[in-house]
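These notes concern the structure reproduced below.
Only one protein chain is missing; all other protein chains are in place.
== subunit A ==
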Amino acid sequence: MGMAAADLQFHVLAVDDCLIDRKLIERLFRISSCQVTTVDSGSKALEFLGLQELDQNQPCVSPSNQQEVEVNLIITDYCMPGMTGYDLLKKIKESSSLRNIPVVIMSSENVPSRISRCLEEGAEEFFLKPVRLSDVNKLRPHMMKTKCKSLPQQEAEKMVTKPKQESIEIANVQSQAQEPQQQTESETVQQQQKSQANNNNNKRKAMEENLSPDRTRPRYSSGLTAV
């Protein structure tokens, strides 16, 4: 018997103190067909996950809540007042019931020591903000790990082979290729705008990260060691 559509949907918990970034992250994952829960602090994230802090030292697990909530990915900002993303990551990895949930850290600052510390603590990825749709698409394999554990073999295989939704840019290019049409004047202008904006963005990132303007921004994953 097939599983309900809701069961096949990934559930993402997004943690960020900035409302704009919460909206962005929520939209990015919704477009990627995920269910999203957003919270504005690490402590609220732990509460949602059923890992409340009774005092500063001893976390307390609430088993009833634990079974109700299935989260396939936690994506959190690094720099937040009170509990940082790194603190949240540590608490999750210290919990026997939560440690298998993949955690992704986001930050607007490219600090190598911060990146390596998060990856060493067990973060799956470290993304520089603003997060893009292409970044979100990289996270499907990590979410698959949690789904595959709870799904029958056949269902898991179906999900793995199911073509994942690519970024909107790619979808547009494909549809244009399928229906060859004359390019309108406004489309040409848009392409020029896009390339101009791309160039500006790379320069901006390079300026901020002391990179050559020709290089695109770095992406960090657990496969890399930042020095």
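Note that a contact is a pair of C-beta atoms (placed from the backbone, for glycine too) under 8 Å apart; a residue touches a chain by one contact, two chains touch by 3 or more; residues count from 1.
Rule of thumb we're sticking to: contacts and distances are computed from a predicted model.
**Student:** For the chain not present in this complex, what protein name does its UniProt entry give, out of "DNA-directed RNA polymerase RpoA/D/Rpb3-type domain-containing protein", "Max-like protein homolog 2", "Geranylgeranyl transferase type-2 subunit beta" or "Histidine-containing phosphotransfer protein"?
**Tutor:** The UniProt record for the chain left out of view names it "Histidine-containing phosphotransfer protein".
**Student:** By the contact definition given up top, give the residues of subunit A that touch the hidden chain.
**Tutor:** Considering the whole complex, subunit A reaches the absent chain at 18-21, 23-24, 27-28, 31, 79, 108, 129-130, 132-133, 167-169, 172, 185-187, 189-190, 192-194, 196-198, 200-201, 204, 207-208.
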